[in-house]
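Apart from one protein chain that is not included, each protein chain of the complex appears where it belongs.
Each chain carries a letter (A, B and C) given by its place in the written order, and its residues are counted from 1.
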Amino acid sequence: MYVLTGLKMKNPTILAAGILGTTGASLCRVALEGGANAVVTKSIGCMPKKGHPNPSIIQLDCGFLNAMGLPNPSYQGFLQELKIAKKDSGVPVIASIFGGNVVEFMEVAEGLLPGKPDAFELNVSCPHSEGYGAAVGSNPCLVEAITAAVKDVVNVPVWVKLTPNVSDITSIGTAAESGGADAVVAINTLKGMAIDIESGYPILGNRSGGLSGKAVKPVAVKCIYDLYATLKIPVIGVGGVSCWQDAVEMMMAGAAAVQVGSAVYERIDIFSEINTGIKAFLQRKSYSDVKKLIGLSHEMV
Amino acid sequence: MYVLTGLKMKNPTILAAGILGTTGASLCRVALEGGANAVVTKSIGCMPKKGHPNPSIIQLDCGFLNAMGLPNPSYQGFLQELKIAKKDSGVPVIASIFGGNVVEFMEVAEGLLPGKPDAFELNVSCPHSEGYGAAVGSNPCLVEAITAAVKDVVNVPVWVKLTPNVSDITSIGTAAESGGADAVVAINTLKGMAIDIESGYPILGNRSGGLSGKAVKPVAVKCIYDLYATLKIPVIGVGGVSCWQDAVEMMMAGAAAVQVGSAVYERIDIFSEINTGIKAFLQRKSYSDVKKLIGLSHEMV
Amino acid sequence: MLPLNATILQITEESHSVRTFFFDLHFETMEPGQFVMVWGRGVNEVPMGLSRINSITVLKVGETTSKLFELKEGDSFGLRGPFGRGFSLPSENEKILIIAGGVGAAPLSPYAEAAYAVGSEVHTILGARSADELIFEKRFLGAGKVYISTDDGSKGIKGFVTDVLKGLDLSAYDKIAICGKELMMVSVFRLIKDRKVLEKAEFSLHRYFKCGIGICGSCCIDRSGFRVCKEGPVFSGMQLLDSEFGRYERDASGRRVQI
Partner (left out) sequence: MLPLNATILQITEESHSVRTFFFDLHFETMEPGQFVMVWGRGVNEVPMGLSRINSITVLKVGETTSKLFELKEGDSFGLRGPFGRGFSLPSENEKILIIAGGVGAAPLSPYAEAAYAVGSEVHTILGARSADELIFEKRFLGAGKVYISTDDGSKGIKGFVTDVLKGLDLSAYDKIAICGKELMMVSVFRLIKDRKVLEKAEFSLHRYFKCGIGICGSCCIDRSGFRVCKEGPVFSGMQLLDSEFGRYERDASGRRVQI
């Protein structure tokens, strides 16, 4: 048994936000059939949103570009899905939420409380926000304020998901910690774009979007490494994990647990596969506990 | 004939800084055998530097991680190489320079002037710098000051090479433009890291480094797209180009010319290959001129 | 994959609101029932079944399909695919029943042809609102026997495909393949279930697709959590038992909407 910010998990592998996270049933499937030891929902907001026009996701050579545009049925619409996930998944369910400002974040968090999420994950990388047009997530003051506000209205752990599109991710991580976050999650997608050269059109309906998958793993590992060195709260790793070796690498960089997003595309049971791989690795290397991996690379000098 | 900030080139493909750019002979080879239409040297500083211990470059699934540590023989040591490149390459030679502050940049630029570089490229992504420990390149004021200072002491075009490791690359691009830059070059490498899970050691001698190659192309395209929309001076694209289609994509995003770095690893004549591919593409699509591609995607709405 | 460039070689008017677009790509390995994501550049990208290895057949309903209808021969659109799971092909001695409503005939016509090609006996119930909306009648006729129903009786039986279905001995068929509007399909589902032959049947579902490749989850159905774009769009009747099929679907925001 593995305890992460008070959540009990069999292994430290978690479904990332926005992947098969729109319905309660799909969240259950990822847990039961896929072996995820906790699941994060699609990011939920105040109002139903259809998201950007398609193409909203495309697969590249080395990853995926997406510009979903935060489609979601609002917290009212999502409550029934959350309840299904809680009832049937058998694992902790983390509600990912977003908002344009402190008040919206609070509204969504409170709105989802009846669904009894095991934790909240704050998606502070939403581009529609207060604060001089910059994304919430690149503004440490806003991140701290939002974290503190949500902490105030909920009585479950709060994770803050960080964007890598900043000069220094540790300053944002520190802000989340100061706001009372129980953990940070790194990383969300990298700003990216692809153009269809036959027509000249940007491919994504939203013209540009976020890069995920294999391409971003080295960036994620570096962010996790730096956050681990700076913060006292746990760092949850995400970005480009597609096999158990990647998960081990992230944990050695400092991740207390690992989320998997894009790689679920290939095989839903990637979580079981990672868990099995880690177990065999621990055995081969005679590590007594998976926790020994966390931050190991910091000691190797 | 294609003119870029006054430099005459047969085609808009250029060798990126730091790749086969340490010796005059290798620069010539990339031009003559490889077909590069201009070459950028390794970044040169004030004092000889050995760089970081190895491993200083490793190949990943989707790109490369490097932490060379700016090894260079100093401008004194490099002058003879620059002269060889100028004499024998038959193409414009751009001297890439770095420094920790305004004065160092000026010293290196002046020091290389006797080698008659056709332009300077300022590598403002050097981590050893004034300014509260942040990298020069994420500080708009420093970027503007350095650009202006170098412009003052040289009478050839000055390009400024931007780092993508910032919240908003256009603000840095704008600073370079205000400082009098003739062009910006985007992007330098993304911060990244890889860990050897067998031992727990970070693989690079410097522990972390910069990501290049295929993985960063979508990030580069987005940066170029945004810079093109913001600046008046030309944007030179670099990052993950490994075939003519990538070069066309970058030009459609707004690149006035394209640099190739990592992909030279596979085949030195990638430049000829790209030039041939672009030519055939222009013909097939009945574009009268390669310039028609530049920024095309901005018109497709 | 990035969208391929599909240049239109020929456009065929199948009815006043349905057109077939032949393009210069050939998906030799496509399974009938698989779909592609069709990108009307500057507008939107939507799923379409392949009506041949090199064609899609489009019913004009909204913005994207209207944009496609503006395209001429020589124009092009983006195309990703083929994706998903198609209908299971019958073997030589099997007898199959195809039930196609409206533009649901599009993915079923290559299925009929493939089944015919392996030597199985093919019967088709082809339904539409009226005679001039019947699609691919000739292709189904080429593969075997065709029963026709039209809502207005302008051709074949006046009524629905289920009215034809009621009169058939379903035990004679080894496989039943259905595609059409969900209300039609669910009537067929109930009838087939009552006749206790649900395990022979396969239904091609429509849900709102964003990625089309199994990542985003917008097309997942209850209670299985199956992705219509990846485990589907073709599902066996048994997979749809105790599901949302025929009851509700989700819109682009993920909200439940009654069928």
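Just a few scattered comments:
Throughout what follows, contacts are C-beta pairs under 8 Å (C-beta built on N, C-alpha and C of every residue); 3 or more make two chains touch, one makes a residue touch a chain.
Since the model is a prediction, treat every value here as computed from it, not as a measurement.
Every shown chain touched by the omitted chain in the complete complex is listed here: A, B. Among the residues B:L7, B:M68, B:M106 or B:I224, only B:M68 touches the chain that is left out of the figure. When the full complex is taken into account, the listed residue touching the unshown chain is B:P53, out of B:P53, B:G90 or B:P114. Looking at subunit B, the residues touching the absent chain are 18-30, 42, 48-51, 53-60, 64, 66, 68, 71-74, 77-78, 81, 194, 196, 198-199, 201, 203, 205, 261-262, 264-265.
Summarising the interface, subunit A meets the missing chain with residues 300-301.
In the analysis below, only the chains that are shown with their structure count from here on.
Fewest steps needed to get from subunit A to subunit B, stepping only to touching chains, is 1. Nearest to the overall CA centre, using the mean of each chain's CA atoms, is chain A. Between the interfaces A-C and B-C, more contacting C-beta pairs are found at A-C.
Taking the mean Cα position of each chain as its centre, C sits at the greatest distance from subunit A. Computed from the mean C-alpha positions, the centre of subunit A lies at a distance of 33 Å from the centre of subunit B.
Here the spacing of subunit A and subunit C, counted between their Cα centres, is 36 Å. Computed centre separation for the pair subunit B/subunit C is 51 angstrom, with centres defined by C-alpha atoms. Shared interface positions of subunit B, defined as residues touching 2 or more other chains, are 300.
Residue positions 41-42 of subunit C are each in touch with at least two other chains.
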